[in-house]
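A single structure is presented below for examination.
Complex shown without one protein chain; remaining protein chains in place.
For reference, chains read A, B, C and D in written order, and residue numbers begin at 1 within each chain.
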Amino acid sequence: MSEIHRPEARVEPIDSTLEPAGEPAKTKKVEEASLLADAWRSLRRNPWFIISGVLLVLFLSMAIFPQLFTSTDPRECLLGRSRQAPSAEHWFGTDIQGCDYYSRVIHGARNSIAVGFIVAIGTFIIAVVLGLVAGYFGSWVDAVISRFTDMVFAVPYILGALVFLNVLESRGVREVAFVLIIFMWPTMTRLMRGSVISVVNSEFVLAARALGAGPITIMRRHILPNSLGPVIGYATVFTGIIIGAEATLTFLGVGLQLPAISWGLQLSDAQPFLQTVPHLLLFPVIFVGLTVFAFMTMGDAIRDALDPKSKK
Amino acid sequence: MTRYIIRRLLQFIPVILISTLIVYALVFAIPGDPIRALAGDRPMSDAVRETLREQYNLDDPFLVQYFKYIWGIITALDFGSTFNGRPVTDIIEQRLPVTATLALVTFVIQTIMGIIAGILAALYRDRFFDRFVQVSTVAMVALPTLVIGFLLQLIFGLNLGWFPIAGVNNGLSSYILPALTMAAVSTGILARLVRSELLDSLKSDYVRTATAKGMKRTRVITRHGLRNSLIPAVTFIGADLASMMAGSIIVETIFNLPGLGQQVFASIQGQEGTVVVGIVTLFVLFFVVINLIVDLLYGLLDPRIRYE
Amino acid sequence: MSLSAPAAADPFAEKKSVLEVDGLVKHFPITQGIVFQRKVGAVKAVDGVSFNLREGETLGIVGESGCGKSTLAKLLMRLEEPDAGTVKFRGEDFLSVKGDELRRLRRKIQIIFQDPYTSLNPRMSVGDIIAEPFKLHPEEKPKQGIRNRVKELLDLVGLNPEHINRYPHQFSGGQRQRIGIARGLALNPDVIICDEPVSALDVSVQAQVMNLLDDLQKEFGLSYIFIAHDLSVVRHISDRVGVMYLGKLAELGTQDEIYTAPAHPYTQALLSAVPLPDPTMRGAREQIVLQGDPPNPANPPSGCRFRTRCWKATEICATQEPELISRGQITQLAACHHAEQNEKVVPAHD
Amino acid sequence: MTESQTSTRFTPGTRPGDAPLLEVKDLQVEFRTKAGVAKAINGLNFTLHAGETLAILGESGSGKSVTAQTIMGILDMPPGRIAGGEIRYRGDDLLTMEEDSRRKLRGVKIAMIFQDALSSLNPVLPVGWQIAEMFRVHRGLKRKEARAKAVEMMQRVGIPGAEERAGDFPHQFSGGMRQRIMIAMAIALDPDVLIADEPTTALDVTVQAQVMRLLKDLQTEFNMGLILITHDLGVVADVADKIAVMYSGRVMEAADVYETYGRPGHPYTQGLLASIPRIDDEGGRLRAISGLPPSLTDMPPGCPFNPRCEFATDRCTTERPELRLVAEGHLSACHYAEDVYAGTATRTRRPSPTGAGMIAISQEAPE
Partner (left out) sequence: ACGGGDNGGAGNGEAAEGVEGGGTVSAYNCEPQFLVPANSTEVCGSWVLGSLFTGLTQTDFDTYEPTAGVAESWDTEDNVTWTFTLGEDWTFHDGEEITAQTFVDTYNWAVDPDNAQQSANFFDNFLGYQEVVDGDAEEMEGVRAVDDYTLEIELTEPFSPLPDMLTYTAFYPMPSVAYDDIEAFEQAPVGNGRYMMDGEWEHDQQISVNRYEDWAGENPGLPERIEWMIYADVDTAYLDVQAGNLDILDAAPPNRRTTVEADFGDNAQDFDTSAFTYLGFPLYQEEFQDADVRHALSMAIDRQLIIDNIFDGAQTPAENIIPPDLIAGNENTCEFCQYDPEAAAELYEEAGGPDELTVYFNSGAGHEDWVEAVANQWRDNLGIEDITFESLEFAQYLGLHDEQEITGPYRLGWTLSYPSAQYAMEPIYSTGASSNYADYSSEEFDDLISQANAETDPDTAAELYTDAEAILLEDMPVIPMWFTNYQVVHSDRIDGESLFMDQATFTRLEQVVVTEE
């Protein structure tokens, strides 16, 4: 059967009858706005965003160009000056091996932030995709994804790590990140799925379907922005958790391998000296803390910005 | 609905089969001979080694091992035993209560504290308490569990003497510090989740209605706002309960609680496949049940969610 | 205006049907229990509705609140899956199409939702909301650019085009409703299902919008299903009117038939209750006050569903369900054993 | 009627000796938006007496709901901000009142029916519970009793099968039913002042009549003051005592209901009345007021209606007309109110044929 398409005329004429006549429509320049553009605009004005942004840039540059922050070689270690307290010469004191701790902590940023970042982003992507799909389609798709999630959940990540990291030739950032991603996505996925489920029945989703939007469009444009909140909130803290997990792996003997330098290794090394040489713990904790803080604050700011209602 | 539950229960079977298979495979894949490690520096004689390997089916190909294991379970409810001859069922029987109590206490602590802190943080948004929650979350995340546990032991166990430092001999109070340690990070996350979800729902019209009905702010928040914001919280709590085992490995070690976490870690290191699988099976069961409950809770929390 | 004018011949008799609806049924289960929910009954929201909609025609649907109008609208859009019945769009079975085909057809049928707020994505700016149809159907991309077209649409429905970047919560109820209308109009569909499109608008804006709908219809031969409670509005815009009661059509006829000579007692009661915008008429009119409570849709009365509140009800009404047919003299279709045209109930100004 | 033109207070229908139940004086509300401050309410005044029904009519977006929310004290702040004015309930200024005492008035003494019934009902709580909450919290009733009361309220607003459906959730109800649930909740405690923001838009006329009758009954029984915000001029004609017509955040005209319908004193009101579709009218174009309301962020000087007004002169574009008495009990904010009132105003422009803007009438084409 033939399409009953109406003539081209349909595109235009409505305006010719109802064009705003009289005074020419004020041609005030209205900026193009979308949620993202708006979010960006309001972010730029959010002091917390700026603060966290600056912090993150600082940490990132620390990760990329540690030389900018210290000229001391982190591997220059003199056992004779082991575990010295902070002093003018060694701002953060020295570690067990007698290396300059300031320089160690600075150089530790690279591996830790890399692991934190890669894992957070990796799990985030997996979680968002799987959570969206499971929550949106429900029924058997959800069953398959959810049961699969259960299975991964069931495997203790420590077991997975022990196996994978032992089998792998070397244990670098990539390997550690890979293992952590593989075993850590389920929580976030469930979180995403949960919040998808709670918006999927909204009327505006119906409305989009009525417009002929396909699942992908609906998920992307309607469900995603309205369900991302909890996941963003979690993912930002997650970055910190990952750095902690890296330390745990190290503690269990399967973390990054010596002579790598990372905050996780430092945290793990410093634990025995909590009482005797607290600064060994203190400094990496401060750095990890600040990173987490930066991520968290940024997450909050983004979340806020993505919510038109909260725009001040 | 009832059918939904039944269907979910049926799904347990493949989940358990597959995940035990995975776990078994993983344990199998750990390089090195577990029997060899048993003896330590001074190697045991080959004869002994052979006998032991045979006893634990270690010379069979992986799948054969796995099927022998499953077969043992099916035919004789034999869950295998450790390399030192203790039946896995015994171990579970002895250790499960410890881990379960720990998980329960942790769950209670983190749920109550997390939700209350979240509510207060939302109520006093950007004020002192809110910042306090934020900063303590940062601190909890940044401090390794070991350190948190140790600090708690030092302060509340040694210096103040309020709670036992270790062991399970003092009833429930033995579990307070370990549970606090385990709950530390999650409480912070939970509080933040609840806070931000609450803040979201406080913007909604129905909360406005509640205000217009003359309800007190606390009631508005707890009765009208909270329920709508609980889905992420419930998901998180469920997921967290499920992942408590990873946490319990460390916490049970520091606090010397003879629970499953400790055992599973030891068994992973000792490559005692049967033990790991036995315990993990238990955990899988636990997860799927928890997740089923969580999914049912969704329906309770939000009646718009339908089960097909 | 002569009340006794014979029902005009149906001007659309020649036109092709765009939408043929036959025996649509939708029941919502009522459940009890918290975890193990038992089904204890069903709300018979739509219970066997049939009609057809022809090209260029407006079918008004009125009826008691809760009688299933919105559900019907959703069924027509396939936003709910019906339990029984068929819907044909230009002869094609609309209920069985899937995927891309469904999406293609959906471009032709649009809906304006009753609830103007929940149906707008709170995280999309109005510009994006109205532009969405164009993004979904790139072939419809307007010449002048999407953004300009959106502004035009805003202007058309009487919204300030400068507000294109605002978010739904920043608008008043009526303004939101117009956003929904603009979105529904964007694609120039063949059929628009309007679920209370003007209920939140002041009369002036309402007039604008109705004029607009009218113009569009004249221009493009659009068909509307127009659900509303304001009977004057329905009359004004409709060619034919269907009156629903408890999930069923009680009466279906041309606007003239229904408004000048309603045959079903419910229609009569409805018309008699229309308030007139004239304070001097206060209390002057005779209203048919329906006795008793509206029946529970989960458990509708036997036979004729209206009988419990009907002053004409007799034995037969309790036992036999009246069919929607035209009876004797009465040209419109009425589902009443005692259908009888009554002109007295029709309100008149002055 | 007292002469109070000095303040632009609107007081028709005042019964001497009555202290007003609710008085709104020079209320100003703004919203912060990206494009600037939107002045949603600009100096609003009205008075409500016990037992009286005040209908607020007006352009969609003219600030009716914002006014209602401001009175209830549930305006989202920010982005909203009360820039000035007073709202007095029995003489006490609500805006400066302690939050706690104000809360005690809400729902009990001053109740509101929301315009948007679905989003205003809590989606996760059974409707019965939501109604019962009023009794439980404010009247201290036990769960059971409160529930019984709730069911009773649901029956009163005509929800079929109330007993069974009390446990259902809002999404399981039709639009009109939700609206009635809102109504049931608002009138549960027999408030002194009821603000009904489009309470019957989703109701069919029979139910609407029933609900309006219910409200009327309550009004006579408890001497309740009712603020009825609606677009349904039929309903207004049926139930209102007096009418305030709003436009762009201010009252344009205020008068007795008969006056307003019979002899409107403001061009906007005239236009509004002319737009009503008649039930005995079959079709054709409806008369609409052409043009758009002014942007709230940058309000034109002078009369806010001037770009759309048939009678606008230069004066209207420069000088803002204040609300003033044009006849006994009839206030209007138009420079030419008397002429409009008397039907003698001179038309300066007529609507463009496209229905959009206004075109100045040339000298040689006298009307």
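Rule of thumb we're sticking to: contacts are C-beta pairs under 8 Å (C-beta built on N, C-alpha and C of every residue); 3 or more make two chains touch, one makes a residue touch a chain.
All values derive from a computational prediction rather than experimental measurement.
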item	value
In the full complex, displayed partners of the excluded chain	A, B
Which residue of A:D38, A:D100, A:D150 or A:D269 touches the chain not shown here	A:D269
Listed residues B:A139, B:L154, B:L285 or B:L300, member touching the removed chain	B:L154
Touching residue (missing chain; options B:I5, B:I18, B:L38 or B:L285)	B:L38
Residues from subunit B at the interface with the omitted partner, ascending	30-34, 36-45, 47-48, 50-52, 55, 83-86, 91, 94-95, 150, 153-154, 157-158, 161, 164-170, 252-256, 258, 262, 269-271
Where the unshown chain meets subunit A, residue by residue	77, 79-80, 82-83, 96-98, 162, 166, 251-254, 257-259, 269, 272-273, 275-276
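Definition applied: only the chains that are shown with their structure count from here on.
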item	value
Averaged-CA centre spacing for the pair subunit C and subunit B, given as whole angstrom	53
Centre-of-Cα separation between subunit D and subunit B, whole angstrom	56
Touching two or more other chains - residue numbers and ranges from subunit B	203, 205, 302, 304
Junction residues of subunit C - those touching two or more other chains	115, 117-118, 155, 162, 165, 170
Touch list for subunit C against partner subunit A, complex	74, 77, 79, 90-92, 102-107, 110-111, 113, 115, 118-125, 127-128, 132-133, 135-137, 142-143, 147, 152, 155-156, 161-162, 164-165, 167, 169-170, 180, 183, 187-188, 190, 212, 215-216, 219-221
Subunit B residues within the subunit A interface of the complex	7, 11, 14-15, 18-19, 22-23, 26-27, 29-31, 134-135, 137-139, 141-147, 150-151, 154, 185, 188-189, 192-193, 196-197, 199-200, 203, 231-232, 234-236, 238-240, 242-243, 245-246, 249-250, 264-265, 268-269, 276, 280, 283-284, 287-288, 291, 294, 298, 302, 304-306, 308
Residue ranges of subunit A in contact with subunit C within the complex	1, 4, 6, 9-15, 17-18, 20, 25-26, 28, 30-35, 38, 202-204, 206-214, 217, 221-222, 225-226, 306-309
